[in-house]
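Data block below; observations after.
Left out: one protein chain. Kept in place: all the others.
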């Protein structure tokens, strides 16, 4: 198919449709309103259904019901709305339902602002809801990648019977870039039949029950361990990351995800021109985090710089990966302020000139 | 005052009253129903007000309003209810309101079960809501300590203008133990006057506004950095931890918090009798986490064992503290299953006999 | 002469004992729903939504597929199911804490969207599962663990009448209130439930039947006394009958004449 | 002859320009509230609760203390304030998305508890702030960005009439609906607001005034046309007047006679 | 002839049937069942009029009714 | 004599006052203000009847009214 | 020294109450104590239990996996706890509701026909007091006097109830003392 110039939000919506998703439940919130608006317009055209939920709480429970019926479904929101879904997400994970959740992050905490941010990293990767569960978290850096990952998200969700989050910031949502959808696409995972769906029982099998309640602690423990085994499998099989400029020698390794990594890539180009050797490591899956891959990439560097639109969240995973093997620097902006290539270049130059590492454990 | 045998939930309620709290808003959920029930009974006796909120979402916003009026207030719930409060908590942190939130954790995810668990550690310490914020998290290991920390919690909340969480598990809530309340108690922090409260303005000052919205990203960034500076101050000044058996040589350092640490202490006694040298390190503040203290305590051990009622959450902070300097083992139970002293002893013995460390980054 | 079974466990009710307390009428309501599902021949395409409350284990007690919803969110889950699979018969079973307290937004909006589902709303004027706290439906003066001196309407207001509240919405619906504290009330309740499911099966409208129920355990009285308590205290405040039918009429109350006030 | 100021900005309204679009009647409603607060002499002990919606910055526009609530939760925040400080005058200002969609549970329960606060409910039949999505109050057939073909009542139900809904609750309250699309409507609206605040000041009851408002920007029409749209489309569906006064009467609808159905 | 069969292990001894029976022919016995409840049984089967009120009121579906021959009922159920 | 004063910088040019004035003596001008709006002004002050409808309808409180002497109004406000 | 025990039975048998009384009495005796109830889903109509620890120094684990003593008031509790008691520990069995024998041979067993004794004393609800008395008689974990005081407090105002409960307690105490003293309690005789 030909390339089309699309907003990230629209590309995400179209990608869902291309992935066979016919159901969307969601509530308006900036900066992702174009997703529900796109779905409201497009879904009826493909025989699907758009429902504007009364709230994000309701939306998270509507996708639960739809997923439990075996249909592909997604919701999307932005930070405060995602917070409201935490109970629902925990239920979805506990009941092992395949759903896709899009978070187009804005600055917080509280009402905060509506400009781009990456300060929901902890919530997305460690679990903002209660209990031991994990989301598989995908972080695109371009509109095309958002479209691609969005399609994979449905396959991953179905394969693992687990909620998958596509985590973008306001830039990904609002930016327009050329996007191409493949005419034919093969799922990125084999898709097991959904024998577990609750869609009526004629008595020819035991009833199917979508549920996360296990009153017997031994049974619940087994359930917890089953979930854990699933997450371990994701850790083994689903890590995705990319690097930029690692094919040439580098002194400083920049670690960033999402659109911030884009900004860093421009900075690295500029730095090369100035003769400073620096490379970029970009986690694409935030859970599972590419610990081993990052550690290997950092071996070749003298120091590491983490760049985030937050006061420092992914940096904890970077520390876990490096275990003190390299000094770690941090460059963060908050509140919707963006990081410019210039700011990155400047900090990398300073580090390569010998800037000492800051104190740990802020 | 004389010792009284009290349930943890009741002691928490009484402690709040002793700390001058006259307002409670909350919603029933096992295993902490005795807290609202106690408050419903006691508050009217001291001229206070108990309101059963229509939901945890509402409760978190009611405490927001009450705290913004300058009054001491708390709510309590258990895991799924705390998930529902995540937006509210993020608002409270963003608006810098002093409230106390009690989470008597039960097993998850989803509806899970009602038996004790520690699987909301990430949510409590890393921030389950959106945006860059932190709760100050206190984890008592006995009913007496629950009563003491509960009172300190109000002082810390007022001092930092930040939500403080008292994090217990079902055991703390349901267990009865002797408790003593001091007749006179001095706040654990100096209490600044609350000049910022929204209680009506006669025109003699600019209006007071309780708010977390900052549309200008530069202003929001400054706000974020102010919050971050506050959290850094907590890291500097508020770390609390305890150890047990570190006065004698030990090979294995057990790390555990809350009632699980109690269980471990019994195991350590048993182990001493069997000639195995092991000690206990117990974080009391989970945020700020006692990274440096733990690292120092681990220097004297050959290996570290983390014991949690989860599939492994605090273990990430232990890894951050140790940075690979000691092998780290994990013993966890889930789903409401408890850890017995015997299980701890057994694992410690195995470690001291040379059990190899498991793989990292589950 | 051949023996015929006149009364027995309906097919749609699983052949297992329940965990309900002795005399708790959740059990009666379960059976009525199952009988209706059987009689209308819907079991093979029925999906139930269980609430959080004493009836949380409803998914074990019906022999239909089920989804367990988060506390109060059964109408949202039911919406998800019905929109995904309009061919299914979807019913949500909810308690009064679940539906009328934490789940108020979901039930109002579900009814207002006119989701073609059926809600069985069990009003026992208390939180059963968590041990007897005040519900939005707790009667004036009624003692619970969170209103130990009795519900004080000057502080917490009057009990909410859910059927009446939902009946004022403009969207067509079937809304009724029934009871099961005597066998004859149960017969009427079944008739209401039958209408509710039939409206759904015919794709007509949203339907909700509020059923007054007992909680001997948390009311602190023997089951028989509890049934009398329903008659004496609940029925006067919660009148039984049909409040709304999908006749397309607009029943919204009108403002008072301008002279008023 | 001495000159007197007959009409000027009320004290309780801060002397700053608003960010509202030209002709948006949020501004009129702000002024009416401020005038009432001034006239009743309440400003020094009034706390406003701002919603999330176009009026989110209300805290900048009144010269009273304010709290900014999460989306839909203003009634809960107001409850917290009023219970903490019953001596204060507390009003929540909410839009229709805020109050009638995400905040439905909070407003119903706040009204039902009889919290002695005042709610100013601005119904403009759309989500203004987020750019024109469907609200629970969007009229049948009305086009918005999330119902691009017009609100289809067979799919999403009819608009919710909030005043009517709340008026059926048993707990005493003052509930009215007014409009501001013409100056004379605004005069009546002010009278309703005055009564609402007076009931609060006297500790009588919960009070809510629904005010029909315009959103020229998202309705896609010039302000004057928008006022005509209110008269032509909104007033017929949302009748103006008083729906409930705190007279202690029970106005719950009764079930239909048993013959019915 | 209607015949009432009460499953002793399903019965929880709530006495709702005892109370509902117009003939007063049901009663709790002195024995307890596996769950620890005194359970109901028919004291005088032959006086049963087959009204089904006991069946309808039993929350635990512990009561079955069979008839030999045709029966007419006052209300449809 | 009523006098209408319109603050040109508060005015957003919505024309609600223009529409409301029974005397039709208000109008938008050709100039734009600091915010980029054409703003309203009084075209014929002397025909003003002091009804205050413009004041009441202005969403931006851009209109003040003063009078010299006493005025009676048809409605209390 | 640490005394710890699990008391288990049906919901209505008052096992939580006697556990609390033990803890109170321990506290009154100047000991460190903890009381931990089961609060699981069994609550409704099922079984329930509590764990009491009475010790000379601060109580470590309030959770006891292998208790020194178990008091089982009904059959399901015997099934559940028989295997858990520490070897050489004590098992108090309410023989009124439990007809089967104890299987283990490494425990001391005290058989208490608690319901029968309580019925005989005219207060069928005092079976728990009989069992509590038997425990005290067999172990002297806390003083009888302290518990008697608590009975008076608990049922304050209801003289008849106090008397029958005290009688139950005392009769149980005597039984426990006797069984413990005369060696009959040694389980070998009981095992199959």
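In order of appearance the chains are A, B, C, D, E, F and G, and numbering begins at 1 in each one.
To be clear about the criterion, a residue touches a chain if its C-beta (ideal position, glycine included) is under 8 Å from a C-beta of that chain, and two chains touch if they have at least 3 such contacts.
Worth saying up front: this structure is predicted, and the values here are computed from it rather than measured.
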**Message:** For the chain not shown, which residue from A:42, A:72, A:228 or A:262 touches it across the whole complex?
**Reply:** A:262
**Asked** Out of A:3, A:182 or A:226, which touches the unshown chain?
**Response** A:3
**Request:** Using the touch definition up top, pick the residue from A:13, A:31 or A:68 that touches the left-out chain.
**Result:** A:31
**Interface residues of chain A (partner: the chain not displayed)** = 3, 5, 30-31, 113-115, 170-171, 174-178, 259, 262-263, 265-267, 269, 336, 338-343
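One rule holds in what follows: only the chains that are shown with their structure count from here on.
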**Item:** Graph separation of chain A and chain F (steps between touching chains)
**Value:** 2
**Prompt:** Based on CA centres, what chain would you say lies at the far end from chain B?
**Reply:** F
**Asked** Measuring centre to centre with C-alpha atoms, which chain is farthest from chain G?
**Response** F
**Message:** Averaging over Cα atoms per chain, report the distance between chain C and chain F in Å.
**Reply:** 57
**Prompt:** Cα centroid separation between chain E and chain G, in whole Å?
**Reply:** 39
**Prompt:** Do you know which chain A residues sit against two or more other chains?
**Reply:** 51, 54-55, 57, 80, 87, 91, 95, 110-111, 211-213, 215, 217
**Item:** Where chain C touches two or more other chains at once, by residue number
**Value:** 20-22, 56, 68, 70, 101-102, 104-105, 109, 113, 136, 156
